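With one protein chain held back, the other chains of the complex are shown just where they sit.
In order of appearance the chains are A and B, and numbering begins at 1 in each one.
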Amino acid sequence: MSDGTDLTPRSRWLLLSPALAVLLFAASGPLLIVVIYSFLASGDYGGVVWHFSPDAWFSVVLERDFFTEQLGFADAHLSIFWRSIKLSFMTAVLTFIFGFPTAYFIATRPKEKRDFWMLLIMIPFWTNLLIRTFAIMELIRAEGTVNSALMALGIIDEPIQMLFTEFSILLGMAYVYLPLMVLPIYASMERFDFSLVEAGYDLYATRWQVLRRVIFPLVKPGVIAGSILVFVPSLGAYVTPRVLGGGKQLMLGNLIELQFGAGRNWPLGAALSLTLLAIVMVALILYVRAAGDDEVRHG
Amino acid sequence: MAKGFDIRRQTGFSTIAMACFVVLYLPIILLVVYSFNAGTSIAIWEGFSWRWYQTAWQNDQVQAATIRSLVIAAWAAGIATICAVLAALATTRQGSFRGYTFAFALINQPLMVPEIVTAVALLIFFAMIKVGTGYTGLFYLIIAHSAFCIPFAYMPIRARLQGMDLSLEQAAMDLYATPWQVFRRVTLPQLWPGILAGAMLAFVISLDDVVITEFVKSAGQDTLPTYMLGQLRRVVTPEVNAISTALLAISVILVIAFFFLSRTRK
């Protein structure tokens, strides 16, 4: 609809051009080069050899046995894929278990106090991810706070090995991504009309039934959004598994990095990156679908 | 008077919420506390001391990394904010236009594509340019940071613009203000809190970045976070805690300021 303040298409693109130029140069454009690289052969000392080769894409899931030349599944890669998806899923579940009640708690505070509680959620989120990971590391390392406390209390005789396990990665990711779960759930709960809860109780529902049959269905879009917001960065996590997995428990991000460091197979790294991107896009599309369906249903 | 039936209460939710807040802050608080430890341990308290702050302050690598971090963050925040203001003006309250989806997807791309993927892409792309031109300066880091800061600067500015009453601009135009005067006298004054909030968010995001910096930096271009990442491989002393605490302080101050800025309503 025209309203007198409309811009002409030309001035629109003029205004957009600086942002688009920066993004094309240093974000989107290079992605195309990654696609090209994934179809090249790898150089001996990093880099690529400029002729077409589908090897990198085969190597994502397959490998040739060194001695027998037999093609088989690349167990190492597959187990890392599996670990990444498993840990990301568990992170989403864990953050939901803690995040849902927290969001509910904040949404049921008096209006003027909600912002304060949300600020408490937001501060850790906007502080350095590396530092937060480091804080967890200090907490659970062999000579860290948890083990020291347990030993001082005489509960254990020697430190429990928590660092460099899948548990430590899960703990770290849940810790750093928890705000991403709380935020969208809170956003949909804040709009929630509590007279519906009254109606629920009026119609003989118990607390649990009100939660399950009235509240949860109405804030489900927030829960789905939160799950995706947690799942996606978990899948591509690099810092947390590097620091808390200690190079023993690799995730996809670390596997990709290896191809540009010690392993030196740039095309494989490119192909792995695109695989990760594809999984993330599928998750995002599923999310948009779910959100869209929901909008249709709620009118 | 007996306490009535509280319809909002759900058993155990408050307890879990409180546990969440404790868990969120306890590790950070411990980290800060041990930055003041007199001993070399990060788990055994041996008394209060500033020594690790002095150690960090006198560490040439830390100094250089700090300055580099701040320079990159300042440039990136500046570039990203200007880009974001212009882009927000072009895409907000204008109805859809041909190419809108494309522009919007591009602006938000850094939020959707995993950082490690962008990092790999930039590593490959910049390696080609570095070989081609021989230039290995800070430009690569600045432009990379600018790119992923754009959506963060864009969000609060766009939100502010959307919340602005379109009729205000129409009123100005009705009162004989030319398009430029409308922008100068009506749009911009109201947009300021959003612009400031966007710039601060971009600054924090740039300051905290690890992954893209780690992949893009040339030799000797450590920022504070990548320097710390390198240090974590060794035996960690409270010096890392001290650096972390300083970085945390900057972030927390900016985030709180951001919070209050984005809360100012017209």
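Rule of thumb we're sticking to: a contact is a pair of C-beta atoms (placed from the backbone, for glycine too) under 8 Å apart; a residue touches a chain by one contact, two chains touch by 3 or more.
In this text, contacts and distances are computed from a predicted model.
Novice: Tell me the UniProt name of the left-out chain, picking from "Spermidine/putrescine import ATP-binding protein PotA", "Sarcosine oxidase subunit beta family protein", "Thiosulfate oxidation carrier protein SoxY" or "histidine kinase".
Specialist: "Spermidine/putrescine import ATP-binding protein PotA"
Novice: Which residue, B:Ala105, B:Leu175 or B:Ala257, contacts the hidden chain when the whole complex is considered?
Specialist: Missing-chain contact among the listed residues: B:Leu175.
Novice: Have a look at B:Gln190, B:Ser218 or B:Gln231 and name the one touching the chain we're not showing.
Specialist: The single option touching the absent chain is B:Gln190.
Novice: In the whole complex, what residues of subunit B lie against the chain that is missing from view?
Specialist: Subunit B touches the missing chain through residues 95, 165, 167-168, 170-178, 181, 185-186, 189-190, 266.
The rule is short, and it goes like this: only the chains that are shown with their structure count from here on.
Novice: What whole-Å value do you get for the distance between subunit A and subunit B if each is reduced to the mean of its CA atoms?
Specialist: About 18 Å, centre to centre.
Novice: For subunit B, which residues are in contact with subunit A within the complex?
Specialist: 5, 7-14, 16-17, 19-21, 23-28, 30-31, 34, 41-44, 79-80, 82-84, 86-87, 89-91, 93-95, 97-99, 103, 106-107, 109-110, 112-125, 127-128, 143-144, 146-148, 150, 154, 166, 169-170, 173, 182, 201, 204, 207-208, 210-211, 215, 225, 228-229, 232, 236, 240-241, 244, 247-248, 251-252, 254-256, 258-259, 263
Novice: Taking the touch rule as given, give the residues of subunit A at its contact with subunit B in the complex, in rising order.
Specialist: For subunit A paired with subunit B, touching residues are 1, 3-7, 9, 11-13, 15-16, 18-20, 22-31, 33-34, 37, 47, 98-99, 101-102, 104-106, 108, 115, 119-124, 126-132, 134-139, 141, 143-145, 148, 175, 178, 182, 194, 197-198, 201, 207, 211, 232-233, 235-236, 238-239, 242-243, 252-253, 256-257, 260, 266, 269-270, 273-274, 276-277, 280-281, 284.
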